[in-house]
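Left out: one protein chain. Kept in place: all the others.
Think of it as A, B and C in the order they're written, each chain with its own count starting at 1.
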Amino acid sequence: MNHISPTIWQFLVKWLTNFALFPPEASKIAPQMDALLFFMVLVSLIGLTIVVLLIVSFSILYNKKRHPVAVQVEGSTLLEATWTIIPLGLFLVMFVWGALIYFRVYTPPANSMNIYVVGKQWMWKAEHPGGQHEINALHVPTGRAVQLTLISQDVFHSFSVPAFRVKREAIPGRYTTVWFEATVPGTYHLFCTQYCGTNHSQMTGDIVVMTPEDFRKWLASSTSGASLAQNGERLFASLSCAACHNTRPDARGPNLSGVYGAKLPLASGGTVIADDAYLREAILNPSQHVTQGYAPIMPTYQGQISEEGVIALLEYIKNLDSDYRVQQTLNTTDMLPGSEGKAPAAEKAPASKGTVKP
Amino acid sequence: MSTNAIISLPDQSTARIPKDNFITRENGLLSWLLTGDHKRIAILYLISITFFFFIGGALAGLIRLELLTPQTDLMATDTYNKVFTMHGIIMIFFFLVPSVPATLGNFFIPMMIGAKDLALPKINLLSWYLYMAGGILAVYTMASGGVDTGWTFTTPLSTHYVNTNVLTTGLAVFVAGFSSILTGLNFIVTIHKMRAPGMTWFRLPLFIWAHYAASILMVLATPVVAIAIVLVALERTFGIGVFDPIKGGDPLLFQHLFWFYSHPAVYIMILPGMGVISEVISTFSRKRIFGYTAVAFSSVAIAVFGFFVWAHHMFIMGISNYAVLVFSLLTMLVAVPSAIKIFNWTFTLYKGSITFETPMIYAFGFLGLFTIGGMTGVFLGASGTDIHLTETYFIVAHFHFVMVGGMLMAFLSGIHFWWPKITGRMYPEKISQFAAVVTFIGFNLTFFPQFILGVLGMPRRYASYPPEFQVLNVFSTAGATILGVGYLLPVLYLIWSLKYGAIAGNNPWQATGLEWQTQSPPLTENFAVMPIMDHEAYDYEWLEQQQQAHKESEATHAG
Amino acid sequence: MPDNPVTSQGASGAAKHAGSADNADILHAGHPPYLRHHFNSTEQQADTANFAMWLFLLTEVMFFGGLFTAYLIYRNWYYPAFVAGSHQLNVVWGTTNTFVLILSSFTMAMGVWCAETRRRKGLVLCLTLTFILGLCFLGIKTIEYREKIEMHHVPGFHYSLQSFLDPASNPEVFKEYHDQPLALDMARHTEIYFSLYFLMTGMHALHMIIGIGILAFMIFRARSGAYTAGHVTFVENFGLYWHFVDIVWIYLFALLYLISRHQ
Partner (left out) sequence: MSEPNEHAHHIVGPGVYVAILFALLIGTALTVWASFIDLGPWNPIIALAIATSKATLVVLFFMGVKYSSKLTKLTVFAGIFTFMILISLTLADYISRAWGSW
């Protein structure tokens, strides 16, 4: 509808928002979602009107006073086919339209800026790549695709931002992703919408949408010193990952530089794309997919690293990948104030011995 | 009574309730508790179901009271969580699933097909006892601290994180599930094997078709939730790991198993209600249902397709995107038979001779509300919009529209419709019409604002909420109060009518079903002479001839 | 479908119903005492009971169906763990038990035949044999369970990963299969295998126990000729139940015991 007449759309949205019947549209996907929603409401209203009109008019025309003797009608194949096929057609339109939106919401564009979100009873913890932590809040810039990588430490939670028309379950034990591109600066509700126990209704927060400049300022003012990747590097050293993952020719484990996003051959045959979910599995359940050419000797780190730790390691491993670093540089680092100290760790010389040089 | 009512009551001065009927045949509590008579068991069910409905309703009242203000001031959050959990569990498993089938179905399936009883009377009684055992266990659970998992028992919350009475609640649901299985099994067997001579499949009233379809769902789907509950119990007690992500289990597997039952269960809940609506609309418009076969087959289609769509409850829960596509498409398909039914019922009115007794008013309410509820179900079934609407009050509104606006209306419609047959006495028409209108208004006031709340993003299962949502919540609470009154009224006047209601006679509505061709209340063996079905269902012309003949024979007797 | 229902009325309820209008021919002799009042003929009654039993078995299929679904999913996820877990089961006992159960199914089928052809002694014999075979099955199952308990393979009760991290620690199994040690994370998943093992065989055993209880009752009644006078529904239906339990075991045996035995 917004494609057909922007003026009418604007008017409709403003009007409805002011009457508090309708949440603000603050993301790029929101108008698309609303267009479908309006279409559905419209169809339902028409359908309902038809049904109600028929009932009322039949009730008037054929009530007992007016029409004392019923005329038996068996049915009508034509009519019945009509009201089978028309709703079916409409439902199918809704299905296709809905599916298009579904895939749009859950397929992040290639170079979106990634923020990790960890849900736990009963708070949201967001981790920006620059090392900024937030609790029950999330700051994002306008005009930039933001991808959230979600995980839960305990039970199912659901990260919901009604103003963005976006929602995704945070699941224990695996990553899920969702993305959005905020359009209107402001503060919006963040809800946990999956029932998660006693304080489910308190697991709320604020989504703060800022202009890119404000966001840059915010990033600078709330950095905690080390970036995620630097934390990861520290963990990589302290968990002695580097004992196996290094560039020495007799290294027992594969070189991890450039592994992120690569297609890895598996010992069991087949290949797998090393995305976030895969890397996480590789650390926690290494024998699940063993890379070709290596013995399944990597110990599991299940129970030894917190979800935040895994995230830091991932961010570190990602940064070993030059392509990814370029992307991140494009996406996040340019947000940081010009100081070199805040650049991702891998750009600097390796800090600890044995760390892979990209 | 309005002049255009079709009621033709027997002459009040001479009318008497037949001395020998299923109520008077035997006396004493034991004769009820040990009965094999489907009609008595139906009444046992009716009483117990009403009891549980009011418990559930009182809990709903607490929910609405708490939500009157944005803060959590009436109760602590975990109390609130327990309240809505018990509300959901009691309403679903102890009220709505058995509501129409176990009362009206139990009472009228044998009568409509011309049988003396259900095929397995003892099993029928057993199923009531199981139901009661489950129900008492649920109430005991509530009294001893309750449970706060939500009625969906989502793992790993229910298995590892809450420390409330998950086990006893699970057992209660498990036992109630078996009661439901036995009821369904009994119905299927009865409908297959006990039909009177001449009662072919396509002469069956649509009430029977609907129950047949619902029974298939009960028999095939319920065991899966039983095993899911067993797994939850074992996970909780022994930590077997099948649902525990830490041990490598998949918590979503539980939801697959749970919804494999609970989606078909929503059709267990609505199909019998649809059966009632078919009977009522036909009777009060004095017409055969428009497109009998289409309505009959759409029941079966709903039952069959109902098995294919369960994962639409898990669209954002982490199932694969391709599975989302498939399940979303199938959900669209399952919605079609319901639409067919709505239009067929509407067109049954066409060229009818319509009167507006209470059952009909409830049925009209059903048509409108179920259309809204069903269409909003389609909103949720389209995967894209589900992202925004899921887990919000939109869902709460959706399912209350179909369950309360749909099934509960149908239940009340059916209770009023068959009240004269069950008790031999009429309910008071005026006040009950009033109550029906009150429920309709109260219902819309309660649940319509919740659609808007849902679109605004208010999450469900929240004890507190942002203040801007308050206005709509106040509407909703106000509506619930009216709704409560609307539900209290029938209880009062129906009890009143047991003693003071007008005597109904055999067939006050001039309906065609076999159940109306015998005395009310019926004999223990239902029919004095085994009926032979020699006409189609809803054959009002046959009925007229029958009555003509009856009058003539009376005239000759008198002469 | 009921045929000629109008001609006959129930007899058992007749005394109570005296005075009602349907007692047209209650005095008509020849109705067997087991014909319940709401049926028109023994045939209808038998048909009904048979159909009801089949429907009950449907619910059983779906009940076990949930477990099989879980099994299939985890087997595909954690195949090495399932192989290692399976190797810890004793195929000899498993095979013996399969034979025992198939035999018992056979004796049960023969029992039904004896009942149908009114051979009282044969029936008692067959039922007794079935009973004994059923007990045998449970006995062997107990031995197996005991082994698992000794090896700490019962999930939730001090579950031990030793046999999987260090297969040589269990020389008997090791010399047969030479299992490679599993990585710790995969070894942990054997717990899921054993959970499913105990769940599925436990559910099955529970059905056996119930069946054996009913068998005992049936033997008792069969001796006085209860099932050899024409009314065989109960025996037939029990037979269906027993065969169903047998079928479940056939699958359990293939799925739980025989994973990749060739390694």
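The rule is short, and it goes like this: a residue touches a chain if its C-beta (ideal position, glycine included) is under 8 Å from a C-beta of that chain, and two chains touch if they have at least 3 such contacts.
Owing to the predicted nature of the structure, the values given are computational and were not obtained by experimental measurement.
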| item | value |
| --- | --- |
| Missing-chain contacts mapped onto chain B | 192, 216, 220, 224, 253, 256, 260, 307-308, 310-311, 318-323, 326-327 |
| Residue numbers in chain C that touch the chain omitted from display | 8, 30-31, 41-43, 46-47, 50-51, 54-55, 57-58, 61-62, 65-66, 68-69, 72-73, 76-78, 91, 95, 98-99, 102-103, 105-106, 108-110, 113, 116-117, 230-232, 239-240, 243-244, 246-247, 250-251, 253-255, 258-263 |
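Note that only the chains that are shown with their structure count from here on.
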| item | value |
| --- | --- |
| Whole-Å separation of chain centres (CA-atom averages), chain B against chain C | 35 |
| Centre-of-Cα separation between chain B and chain A, whole angstrom | 39 |
| Residue list for chain B, restricted to those that touch at least two other chains | 248 |
| Contacts with two or more other chains, residues of chain C listed in rising order | 188 |
| Chain A contact footprint on chain C (complex, rising order) | 80, 182-186, 188 |
| Sites on chain A touched by chain B in the complex | 20-23, 33, 36-37, 40, 43-44, 47-48, 51-52, 54-55, 58-59, 62-65, 67-76, 79-80, 83-84, 87-88, 91-92, 94-95, 97-106, 121, 154-156, 158, 160, 162-163, 165-169, 171-174, 176, 189, 191-202, 204, 285, 302-303 |
| Of all residues in chain B, those that touch chain A in their complex | 3-4, 6, 72, 77-78, 80-81, 148, 150, 152, 154, 156-157, 160-162, 245-246, 248, 251-252, 285-288, 290-294, 315-318, 321, 324-325, 328-329, 332-333, 335-336, 339-340, 342-344, 346-347, 349-356, 364, 367-368, 371-372, 375-376, 378-379, 381-388, 390-392, 452, 455-457, 459-466, 468, 471, 540-541 |
